[in-house]
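Apart from one protein chain that is not included, each protein chain of the complex appears where it belongs.
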Amino acid sequence: MDADKLRALLEQVRSGALDVEQAVQAMRSLPFDAVGDFASLDTHRALRRGFPEVIFGEGKSLEQIREIFLRLSEHSRTVMATRINAEQAAALLPDLPEAVYHPAARILYRHTPPAKLLTGIMVLCAGTTDIPVAEEAALTAELMGNRVERAYDVGVAGLHRLLDRLPLLRKARVLVVVAGMEGALPSVVAGLVSAPVIAVPTSVGYGASLNGLAALLAMLNSCANGVSVVNIDNGFGAGYSAGLINRLGQD
Amino acid sequence: MDADKLRALLEQVRSGALDVEQAVQAMRSLPFDAVGDFASLDTHRALRRGFPEVIFGEGKSLEQIREIFLRLSEHSRTVMATRINAEQAAALLPDLPEAVYHPAARILYRHTPPAKLLTGIMVLCAGTTDIPVAEEAALTAELMGNRVERAYDVGVAGLHRLLDRLPLLRKARVLVVVAGMEGALPSVVAGLVSAPVIAVPTSVGYGASLNGLAALLAMLNSCANGVSVVNIDNGFGAGYSAGLINRLGQD
Amino acid sequence: MDADKLRALLEQVRSGALDVEQAVQAMRSLPFDAVGDFASLDTHRALRRGFPEVIFGEGKSLEQIREIFLRLSEHSRTVMATRINAEQAAALLPDLPEAVYHPAARILYRHTPPAKLLTGIMVLCAGTTDIPVAEEAALTAELMGNRVERAYDVGVAGLHRLLDRLPLLRKARVLVVVAGMEGALPSVVAGLVSAPVIAVPTSVGYGASLNGLAALLAMLNSCANGVSVVNIDNGFGAGYSAGLINRLGQD
Amino acid sequence: MDADKLRALLEQVRSGALDVEQAVQAMRSLPFDAVGDFASLDTHRALRRGFPEVIFGEGKSLEQIREIFLRLSEHSRTVMATRINAEQAAALLPDLPEAVYHPAARILYRHTPPAKLLTGIMVLCAGTTDIPVAEEAALTAELMGNRVERAYDVGVAGLHRLLDRLPLLRKARVLVVVAGMEGALPSVVAGLVSAPVIAVPTSVGYGASLNGLAALLAMLNSCANGVSVVNIDNGFGAGYSAGLINRLGQD
Amino acid sequence: MDADKLRALLEQVRSGALDVEQAVQAMRSLPFDAVGDFASLDTHRALRRGFPEVIFGEGKSLEQIREIFLRLSEHSRTVMATRINAEQAAALLPDLPEAVYHPAARILYRHTPPAKLLTGIMVLCAGTTDIPVAEEAALTAELMGNRVERAYDVGVAGLHRLLDRLPLLRKARVLVVVAGMEGALPSVVAGLVSAPVIAVPTSVGYGASLNGLAALLAMLNSCANGVSVVNIDNGFGAGYSAGLINRLGQD
Amino acid sequence: MDADKLRALLEQVRSGALDVEQAVQAMRSLPFDAVGDFASLDTHRALRRGFPEVIFGEGKSLEQIREIFLRLSEHSRTVMATRINAEQAAALLPDLPEAVYHPAARILYRHTPPAKLLTGIMVLCAGTTDIPVAEEAALTAELMGNRVERAYDVGVAGLHRLLDRLPLLRKARVLVVVAGMEGALPSVVAGLVSAPVIAVPTSVGYGASLNGLAALLAMLNSCANGVSVVNIDNGFGAGYSAGLINRLGQD
Amino acid sequence: MDADKLRALLEQVRSGALDVEQAVQAMRSLPFDAVGDFASLDTHRALRRGFPEVIFGEGKSLEQIREIFLRLSEHSRTVMATRINAEQAAALLPDLPEAVYHPAARILYRHTPPAKLLTGIMVLCAGTTDIPVAEEAALTAELMGNRVERAYDVGVAGLHRLLDRLPLLRKARVLVVVAGMEGALPSVVAGLVSAPVIAVPTSVGYGASLNGLAALLAMLNSCANGVSVVNIDNGFGAGYSAGLINRLGQD
Partner (left out) sequence: MDADKLRALLEQVRSGALDVEQAVQAMRSLPFDAVGDFASLDTHRALRRGFPEVIFGEGKSLEQIREIFLRLSEHSRTVMATRINAEQAAALLPDLPEAVYHPAARILYRHTPPAKLLTGIMVLCAGTTDIPVAEEAALTAELMGNRVERAYDVGVAGLHRLLDRLPLLRKARVLVVVAGMEGALPSVVAGLVSAPVIAVPTSVGYGASLNGLAALLAMLNSCANGVSVVNIDNGFGAGYSAGLINRLGQD
């Protein structure tokens, strides 16, 4: 343990076993170890607050996921792996005790919910094909200890579907808004509320949607104040940011 | 005149001054002249209906614009030149009798309105900086014989501004919807009406608006039915299409 | 039913069971419900005019399509699902009474044609590989109550094929023009007619066609007046816009 | 006033001057007025909390800015206009009582700070040429009632400059991180803290920076959790989102 | 036959069976038929000179290819279908008498070579993976009646391989130069010869080759004079242009 | 002189003044000199045939242009500098005897036409704003010893203007076709003739023309056979390629 | 052998069997052969130094790879083929004596290490999914006679992982730094060392990573001095450049 190592070294200085110049020399390599030390302390703090340990599953082998999942499970009550498809889940579940698979969100997780869930996060999406990304966001926030409100299929071409949810929207402390195609929903939502909006473009669309670039650009150019944006299909990132934001004033 | 040339040739055939094979030979080059002839006949028909003759001003010298404007004025009651800035207009107006300059729309025109204006066209824009493009569309439609409804600064971040105009929107037979930045307005409008919508992206914005590409892509990906799109800042094109559409059933 | 709810509330006001201030409070949430109400009334109007209810099939599961199709069939005489491939159609047809599958257009539909079809729509395409998109446009317009003229394989590299159809072209009230590769056909057509043209770029091509972007950009830059554009391969959108336009003056 | 109009109408129903069916008819247009009404109520709420009224100055004439600034000043203690250059400011200041110009942030504003400033926002930037965008973010947050910590010129090529500020970074509740060129700073910062990070790409760079697109893409692809992104050079947007977030739990 | 139709009509004029005005009316639709007529005459001329009839195979069904191939075979001694893979060829060959398949060029053809082949065309390619595109170019030119010189795998990273062929290069009247990756070969070749060069970018490469866009852009920016460019992987187009050019002064 | 140097060295070998191994060593550096030698011989050949020496003027200082122009004038009867604006020309002309400036083509040249001009090149352009690029192409070809046919303002939106020139088009041995916006003219022209077409996209257009990229992509995707393409606005390159092609069979 | 051919020719000159002018003529074609000769001499020199002969496996058939591998093995102690997948390797290994397959690096090679390995190269990568590209770089450098230090999974979101390796980093003479997503690692590393850094973007990421373009652009815009970049996923190219650099002063 680095802090211990530091202590031992200081004891040697105190006892005279090491002179000051030798100690300075020995500490040359200390800073960076210490950064690591600081970081892990912080990790402990984060864990106490219910942050999940996260594995980005894409491009990893079954063995890699299994091993990391088990290792993280040793010191975290919540572990999640994103971008896991049904076949991978089926292969992994037998080896991962307490693990659960959420097929829409494509997340494999192990979770003991906290005694008290935070409220304040709402996840919206424009069309039914945006639901997997929205669920990835919602479940991520849930695994961070939140109760999440959902409003799906409320795209701007049928405005009444959205306006029907206005009272709910106005209650949220932070909103995740998911949309593909022209990506207009975050602008409309941000114009109706005074809470921060995390916009998630999806790759839903074809042709000039350019696999989600059209929605991404639209969201970055939102004429409404209070909108920030994450990568295409990055439901996890949006849910995580929402989780960080919603903790403010509640922990 | 080509039709006359054809007649003369046929008279020669009839009188025996030309035999059939000679006539076939002579007519080899006729088709393409005749296409030209047909085209100009059609032009005449168009003019009778009040279509303007249009000069795209950008990249043309003062002399070129002046000369074409005067030539077109000889056989058309409406002549318009688009993309004319204030300095060009000041230099041209003294030489162009009856010409008028519309600074917001940057159009220089000469126009005798028809006895009866058509109704049914509405032009909307999202922000005040979109107004020049919207005015280019509106004035173009007016010069085609329409009375045009306008609703400006009704962007989606303040939805009530748009919904206030809903009864007017629903009366329109065709709508031109102009927006920059995220270009979301056409989708919202098309979701509220059952008339065709011509969407015009503008270059209003910065950074990831990519000079209007973001708005253009958004509009092409509209999740609402009945939206078609013209080039960035192409108010003229949208106004012209709206003029063609609004004539249907009214001429 | 919202209008009924409003009526009930007003009855209470009239009877004195509710005082004015209580009613104002109760109506706070009304506007948005009412927008929904208004919208559905409008939907009814649209249905009476023969507008199809449309399901965008891409990215939806068989169960989702089946369920939505059946639900929409309950209150619409015309229901259509786009982007359905042959396998999906085969799986769905047994469960959807009266449904028909059009393989070229990839549309699954149920339709009772109106007593009188509207004329005026013409669909053209440049090459034989553009036909599926053209058929999607044509069938969409037909399901909106139109008789549609078709002229396929009339690309600009063989101009006579197009000019042969000139009299037909000139009769159309609105034209849908479909082309891939360099996307030149809409400009040529729009130069020959005085009706509005809806241009549809297709993803036909390779290399620098960039999956249809080359054709899309070409069409947006058309030097001919009266052209507006829809997304790449969006035959449905073009057919729908044409259907909205062709109704003008005929309903 | 719409709520009054509603009250009057209900009084008529109560008194029998209007029967229920007439009232339903009259309320057809009500919803959308009411949305507007609701919206302005909300605006009032926002103003009480110290939200500034904002004018996006780019593309607006001096007259437009002056007029809107004065109008907004009537019912808001804080008014700000962004993207105002020094010449515009010099021309506007004489007519705008109490207005102040911040040249680095290019913001013209009028502001009465609240009795108690919120703490928790930190703004960082990578290079000295990023400072104008960082200042736009910082001043925006200040005008929303915050005291803002700044750490400028702490780019990743000299990591110690950033690590020197680590204790300050860890105290922040939300961080705005501004960077041009390769846009790496937000990832490094987000890896060091457990607060949400709003990343702002700038157009600082040349060649393959593509006017800030390189930094934008980098930030959207951040491997660190808790990063969301705004448009290139959009310091205002980031400051505004940070302001919305930092209010949570403190109002 | 249109020319006959014209003759018949003129006979009627000559005999007085039709008066001149009736004839003018009848000829209204003639021009466009006549364009078609002219075009087919030209086609005949082209065929006499040994131009192949070409089917672009991509995106066509086996039935379509078979049918068009057989129809074209009726009046052309050379018929070729491009972009045919081995499976398609195997399925088609039994039904197409005299047809041959060239697997590298992916061309299915039927060809009777002319008595005398033209010389003067040389086809070069940079790497072995560019050979299929080069072969498509070479075979196309051969089917147009040329004897084609080939120099493959002569990329610029090993300049001596190219310089070894310099005498051959200098003899060519027109050169087709095929390259992927950085697409540098056409510039180097055009600097060594004084004949026109048709450059063909290929999609060979990965990452920033952007499927051949890098090579395409490089070739369009060639610093050497006399280079023109065709689409990515368009060996056919280059071979065809070379065939048209090489005919000059030899027919 | 390198060939002389080689001769001298061989004489030494012959006379025994140098042994073979010494000669081999001395020739180690020869190859590359010799390439230079060969190249200059070839240059001489080119000059005899009337090829111009060309200076690309863009980015060069007046002094650089003046000096190179004078140096090239020493051994070539034709010298041309492209991309020279009117101010540069005015400053350069006094120092360059016999030089002439063509303002539309922006070419400064010195030229003694050959006794006999070649015929066969035709230059077309779509709009009047494309004329400078077309003139650059035409004058380049003229300076290579050609008489050039021109047909300007024959864009595809008014097809009869093009078809009027059909007999002229069919006489050409090679055509340069210049167009901006949607860049459709080369496809239409190539469909009407059987000569090679060099297509030149221009930067004429706005918005989605992307400074000529739209036209460039369209031309690369031409559905007509026999089209090759040069860089945007590269009239010189097209004229030069046409000059190389038209020489075939005429020298 | 070309040098022999030259010698023979010179002998003929010396003996008088060939006169000088005949020899000059015969040497016309010599330069380019000689370039080839020079090149192969150089190749020999390279081989003596332990440079591998390299086959780019992508797009080549099994037969092609086998044949080239065997041919190169005849005169080189090290032969390597990149981009070989496991199936290809399994098929090839039986026929290639002494060949070894490295599955992570996807390299098939035959190698006799030199007596003394060079030290000084370090390869880092940001995430575990970047390892295949990093291994391709490391193995390439090893096959060039280097001992390679590795530090994997040291991405910037967990800075302590990198700082832990600082002493190792500072010892390197040249570093290869591999990263996907936002590609920030090379900037951070180059800021910590004073050795040259070769940056390798990988296609790891999704959405706005644009298959590695985001990382590539970031690296090209590095604010740290001493960074140069290779193509996306081009581990081989980076390893090779590092090998060339590390040889300096050690051979």
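Labels for the chains are A, B, C, D, E, F and G, by order of writing; each one numbers its residues from 1.
What we mean here is this: a residue touches a chain if its C-beta (ideal position, glycine included) is under 8 Å from a C-beta of that chain, and two chains touch if they have at least 3 such contacts.
The model shown is predicted, which means the values in this text are computed figures rather than measured ones.
Q: Name every shown chain in contact with the chain that has been left out of the document.
A: When the entire complex is considered, the left-out chain reaches A, D, E, F, G.
Q: Which listed residue (E:Thr78, E:Asn146 or E:Ser209) would be found touching the missing chain in the intact complex?
A: E:Ser209
Q: Among the options G:Ile55, G:Val148, G:Ala214 or G:Ala238, which residue touches the chain absent from this view?
A: Per the contact definition at the top, the residue touching the missing chain is G:Ala238.
Q: List the chain E residues touching the unshown chain?
A: That gives, for chain E, the contact residues 126-127, 155-159, 181-184, 187-188, 190-192, 205, 207-210, 213-215, 217-225.
Q: In the complete complex, the non-displayed chain touches which residues of chain F?
A: These residues of chain F touch the chain that is not shown: 29, 31-33, 35-39, 58-60, 64, 201, 203, 211-213, 216, 231-234.
Q: In the complete complex, which positions of chain A touch the hidden chain?
A: The missing chain touches chain A at positions 3, 6-7, 10-11, 13-14, 16, 20-21, 23-24, 27-28, 30-32, 34-35, 38.
We adopt the following convention: only the chains that are shown with their structure count from here on.
Q: Quick check on the contact network: minimum steps from chain C to chain F?
A: So the least number of steps between the two chains is 1.
Q: Which chains, if any, touch chain D and chain E both?
A: Per touch definition, common to chain D and chain E: B, C, G.
Q: For chain B, which other chain has the most distant CA centre?
A: Farthest chain from chain B, going by C-alpha centroids: G.
Q: Cα centroid separation between chain B and chain F, in whole Å?
A: Each chain reduced to its C-alpha mean, chain B and chain F end up 39 Å apart.
Q: Measuring from the mean C-alpha position of chain D to the mean C-alpha position of chain G, what distance in angstrom results?
A: 50
Q: Hunt down the residues of chain F that sit against at least two other chains at once, touch-wise.
A: Residues 35, 158-159, 163, 166, 192, 207-209, 220-221, 225 of chain F each touch two or more of the other chains.
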